[in-house]
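Supplied in structure tokens, the structure appears directly below.
One protein chain is absent from this view; the other protein chains keep their places.
Take a look at subunit A:
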Amino acid sequence: MMPNAILLKTPLSESDVTALRIGDRVLLNGVVYTARDAAHKRLVELLERGEPLPLPLEGQVIYYVGPSPAAPGRPVGAAGPTTSYRMDAYAPVLIGHGLRGMIGKGARNEAVKEALRRSKAVYFAAIGGAGALMARSIVSAEIIAYPELGPEAVRRLEVKNFPVIVANDVHGGDLYEEGVRLYAQDA
């Protein structure tokens, strides 16, 4: 279904992500955690106070998603990525505490890219809006923190062959810049 895709299992090791280059297609397996704007704010506040987090960070991957409600018999509703730049203010702190990967859509700022290089982490793009397709790769979903945030609650997702594209690698590559440069036709 995805030719030349790299299969990876979470949690990711440093060597897992160091081997990745922008444009690589990856199928993720294992557990990823969801967290959006409000959850990120709370997680960073906990870290600043030196308090424990409701999820592990070491080697883990966070997916920026606010799923639609699950219909009966389904683990989750539609579950495509949300725009990542809103998490830019928080991501470097989480990366500094061991977060190895993020999944979202759209470009990241310089501080996030610097954190990826420094701490050996990766930013994956999932296809924005492809919520039905992405949901198919989610085997189970369980709210583990902040249920009061509704779609923004922190969930533990078990994923099977979850399709993503490497958008920013540990070597400073940025597909949002280099991909566009490659195809732009005006000087």
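One rule holds for everything that comes next: contacts are C-beta pairs under 8 Å (C-beta built on N, C-alpha and C of every residue); 3 or more make two chains touch, one makes a residue touch a chain; residues count from 1.
Going forward, contacts and distances are computed from a predicted model.
Undergrad: Choose one: "ABC transporter permease", "Thiamine-binding periplasmic protein", "Nitrite reductase small subunit NirD" or "Fumarate hydratase subunit alpha". The correct choice is the protein name in UniProt for the chain not shown.
TA: From the listed options "ABC transporter permease", "Thiamine-binding periplasmic protein", "Nitrite reductase small subunit NirD" or "Fumarate hydratase subunit alpha", the omitted chain resolves to "Fumarate hydratase subunit alpha".
Undergrad: Can you work out which residue in A:Leu47, A:Ala89 or A:Ala130 touches the chain that's missing from view?
TA: Checking the options A:Leu47, A:Ala89 or A:Ala130, the one contacting the hidden chain is A:Ala130.
Undergrad: Looking at A:Leu8, A:Val44, A:Val65 or A:Met87, which makes contact with the chain not pictured?
TA: In the complete complex, the chain left out is touched by residue A:Val65.
Undergrad: Please identify which residue in A:Ile6, A:Ala78, A:Val93 or A:Ile144 touches the non-displayed chain.
TA: A:Ala78
Undergrad: Which residue, A:Gly23, A:Gly59 or A:Gly96, contacts the hidden chain when the whole complex is considered?
TA: Going through A:Gly23, A:Gly59 or A:Gly96 one by one, A:Gly23 is the residue touching the chain not shown.
Undergrad: Pick out the residues on subunit A that sit against the missing chain.
TA: Within subunit A, the residues touching the omitted chain are 2, 23, 25, 65-71, 74, 77-80, 82-83, 85, 105-107, 125, 127-133, 135-136, 150-151, 163, 165, 167, 175-176, 178-186.
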